[in-house]
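Missing here: one protein chain of the complex. Every other protein chain is in place.
Coming up: chain A.
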Amino acid sequence: MTRYVLTLEDSAAFEPWREMARAALQRAIPPEAIDWRIRGGETDLFGQITDDGDGLEALTALPVVKTVTLRASCIALLRDLLCHSDPGRFALAYRIAWRVQGNPHLLEVVTDADITRARIMVRQNREDCHKMASFLRFREEPLQQGEEQDGRRRRFLAWFEPQHHILERIAPFFSRRFTDMDWVILTPRGSIRWDGKGLVCSPEPCKRPELDDGFGELWDTYYASTFNPARVRTKAMRREMPGRYWKNLPETRLIPQLVAGAEARVRTMAEQELRPAPAFHERLRAREQLPAELMPDVAENLEDLAARVRTCTACPLHCSATQAVVGEGPADARIMVVGEQPGDQEDLAGRPFVGPAGQLLHEALGEAGVDRGALYLTNAVKHFRFRLQGRRRIHQNPEAGHVAACRPWLEQEIALIRPKLIVSLGATPLRALDGPGMAMSDVRGTSWTVGRGENAVWRLALAHPSWLLRLGEGAQGDSERQRFVEGLARLRDFTDQSGS
């Protein structure tokens, strides 16, 4: 079998390789028959220059025997691959390009040895980019003689030693981040220059410059102070910041002394004697000791009541809910609407009927021609009851105990507002207002009075809007919604007429 020797520059340049690879694939030259070499490193394992194959000219002299296509995803992988510094990268790239011709799904077979190797190399390139973005440090260049800072862009310089040919890949990261300053990054694999208009990458190897703008001291101070001596874990540090980067990270000089002094610092903290608190602490605490005003047993107004409800711990619901949601509306409202309990949105916002069910109620009130602003809206239970499902809170009906614990608040609300009509939405407020004797199915849509004479109050029982939401938009949903609006229309009898 004829062997071909193809030689490329030691860079990440994709096009030259692509030209050669295409020529070889078109002539069906198998991977074993090509010896990919790097210029300047044209030696074999034994340090001998072996030149026992034909060159590119001989290869291209052969007739083309087939057409070759590579998918964009494959080209992207190979392009990434060639940024690696492994001298075997050209051969691996060609082998993959060759094998893909017979097996178009090769790239998906992550357990394949070539693909695994390629992915590892690509990952290493990415890591190298990441390390460069992380550990490169700029230093400001001093003004030259006669130069003024005013209006001039500030100039910075950096030195970094990347493992792979990643400069072109990483350059846009720096120009998009440090856009308003001029800078140069020097590396043994070339340099990048930015002047606010264009990026220039050069493959010319650079030497390490002298770098110090006097700012390192402040950074050292920060680095040393942010270290917690009570949790020394140098292994974790070395895993993330391997030793080879240290020589270009000035703050790492501090590591030995920080580690050496850690134990003593912790011991000092432990052995430190208790000292009296500073004077301002005593003043602050003295101010806190002022006796709080004693609250009377019964709330005098709605604000007072709200303050009490917010501190309620009568049932366990307060442990998981965000806050108690108190009623809202005019203090002299003629109609009071009592829902079940706050939902997810109400719990977060601290206001009743602001979630999807509240939305439906508002729409229905509008259709029924009832002014929402005239109503006092509240709930039978003031805290949200839910169970967690992953990251979601699923509404749960309150139990009799929760309703009972909350009833005193509802009773005080009624006593303060003295409504002429109380509308209950759903079964929970029905139970809270009228006891367990009534079934929702019997009374839905009906009204009745409780009390006599001056104290007579009308009651109206309607469905809960969240139940309507669950029914959805089908025939039943539509008719129930209609029924709900008709029920609400009866509120007009109480809002329209003044007096009585």
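By our rule, a residue touches a chain if its C-beta (ideal position, glycine included) is under 8 Å from a C-beta of that chain, and two chains touch if they have at least 3 such contacts; residues count from 1.
Simple rule for what comes next: contacts and distances are computed from a predicted model.
Only one of "DNA modification/repair radical SAM protein", "G-D-S-L family lipolytic protein", "Simple sugar transport system substrate-binding protein" or "2-oxoisovalerate dehydrogenase E1 component beta subunit" fits the UniProt record of the hidden chain, and that name is "DNA modification/repair radical SAM protein".
Note that of A:A133, A:A264 or A:A439, the residue touching the chain absent from this view is A:A133. When the full complex is taken into account, the listed residue touching the unshown chain is A:G196, out of A:G88, A:G196 or A:P330. For the chain missing from the display, the contacting residue among A:I38, A:V232 or A:A489 is A:V232, taking the whole complex into account. When the missing chain is restored to the complex, the residue among A:P63, A:G390, A:P436 or A:G453 that touches it is A:G390. Touching residues on chain A toward the chain that is not drawn are 105, 108-111, 113, 116, 130, 133-140, 154, 156, 158, 173, 175-181, 196, 215, 217-219, 221-237, 240-241, 249, 251-252, 255, 258-259, 262, 266, 268-270, 272, 274-275, 277-278, 280-281, 284-285, 288, 310-311, 319-320, 322-323, 345, 347-350, 388-393.
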